[in-house]
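Yeah, one chain of the complex is gone here, protein chain that is, but the others are all in their spots.
In order of appearance the chains are A and B, and numbering begins at 1 in each one.
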Amino acid sequence: MNEPDILGASLARSGISRRSFLKFCTAMASLMALPPSAAYAMADALKRAQRQSVIWLSFQECTGCVESLTRSFDPTLEQLIFEMISLDYQETLQAASGEAAESARKQAMKASYGKYLLIVDGSIPTKDGGVYSTVAGVSNHDLLVEAAKGAAAIVAVGTCSSFGGIPHANPNPTGAVSVSDIIKDKPIMNVPGCPPIPSVIAGVLAYFITYGKLPELDNLNRPKVFFADTIHDRCYRRPFYDQGKFAKTFDDEGARNGWCLYELGCKGPTTYNACATIKWNGGVSFPIESGHGCLGCSEPNFWDKGSFYKPLPVPLADNTPIITAAALGGIAVGTAAAVISRKHQTSISEEK
Amino acid sequence: MSGLDNIGTKVVNPLPSPPEDGLSGNADAILHEIVALLEAYTATGQTGAIDLHSLPLTLDDYELLRITLADGEVHAHIDAIGNSEVRETLYPGVWWVTYYNAEGDIVADLIEVTAVPEILKAPADDVREGLAHLRELLKQEQP
């Protein structure tokens, strides 16, 4: 292709009107709580921008993150993000395979060295030399290190690449770790969730393409615009929590009345995500609205924090055997002390 | 009648009882901001916009905005990945722009203060491309 790959031109080729594009930018700006004027600036900047080269590596994952972004109702605004990027490598979506696919990746890495955005979904196995997941004979670890060298920034999509996720769960047979456990010298943004909300993925990508940098991040490197509040803070059932009205089982009067699911193990109070505001499936609902507590899927180690149905204040372990043993031990020691004391008393009175 | 109908359900409003008139005060704040934006626009030509999603609005707040701003002379409908409604309010230069996605959910809800909202204008690039297409068409028709 001779003409530079300008976004405006490629949109026209795909038959996407500029009005649709402006609408996308307005929706994204509103989603990220940017001022409305930012939408025009965004549309203007993006139109002139070169299509962002994106290399998407999939490691130990279930493809749910890609499904979340691509298989929502069609056509969606979120999918417009694919018009704005030049997706140079994505195993699930690309037509090429085998040697052709790998050489496309290498070519893209060379052509946009230092400029491409690296997206990673899935965790990276490290045990036994990383043999548990390889692509074309190269371990995920080596592939990541190689691809990270020329990346302008890395976006870890999904809980697996952000925090290790389900492959990392106890006993972690493959020694799975997150991207940030391996790469230390690049800006990394985590977009956790199992899977993440599609518009959150699209929003942060649009932000990066517009401003050329990652948005503001929190202590776990999550974009603050989407991960600033807990599910509990924004939950429509929050007033019931405040009133102390709880569903005790999934089919009692409280559950039918839509009361708070805290006692049924909802992890909303310790989970930072935007489900309660953006919701799922094109805004239909989110888990709590459908009557099930939050699993906390966007938090580190969510799989190992006890049962999904164990309420937050309940101890994680079953302490009954330990308490029983300790109590029996206490009785034994106390009795022994009393016996010694009695003997001592007797010997004193005998001396008299 | 399916068996599901026998399951009793109840919908309870979880929100604490709102103040008598159901207004949060934010609608009033928005109306004052519109005045400020109009003043700026008439004085300097500076356009402005308010994202209605950025403020928590009750249903009564929306109702107050609708009644106060009311419908003006222009009502446009844009069909581009879902609907978009552009209405001029009773106050010329104040536009209520609502974007829907393909499922009909609101994805952005804005008040714009300008002569014509950007989304209504035909973008120059699109005009040029349209021209090219039309020329192409005429060329093909000529023998």
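The rule is simple: a residue touches a chain if its C-beta (ideal position, glycine included) is under 8 Å from a C-beta of that chain, and two chains touch if they have at least 3 such contacts.
The criterion applied here is as follows: contacts and distances are computed from a predicted model.
Not every chain of the complex appears here, and the one that does not is recorded in UniProt as "Protein DVU_0532 (HMC operon ORF 5)", selected from "Protein DVU_0532 (HMC operon ORF 5)", "Glycerol-3-phosphate transporter ATP-binding subunit", "Sarcosine oxidase subunit gamma" or "GntR family transcriptional regulator". All shown chains touched by the missing chain in the whole complex, by label: A.
Touching the chain that is not shown, out of A:Glu61, A:Asp121 or A:Glu263: A:Glu263 (per the contact rule at the top).
Per the touch definition above, the residue from A:Gly129, A:Gly212 or A:Gly329 contacting the chain not shown is A:Gly329.
Residue positions on chain A in contact with the hidden chain: 230, 232-233, 241-244, 246, 262-263, 269-270, 300-301, 304-306, 310-317, 319-320, 322-331, 333-335, 337-339, 341-342, 345, in rising order.
One rule holds in what follows: only the chains that are shown with their structure count from here on.
Within the complex, the chain B residues that touch chain A are 8-12, 14-16, 48-51, 53-54, 78, 80-82, 84, 99, 101-103, 105, 107-110, 112, 118-119, 123, 125-126, 129. Against chain B, in their complex, chain A makes its touches with residues 8, 12, 17-20, 22-24, 26-27, 29-31, 33, 35-37, 40, 47, 73-77, 80, 236-240, 256-258, 282-283.
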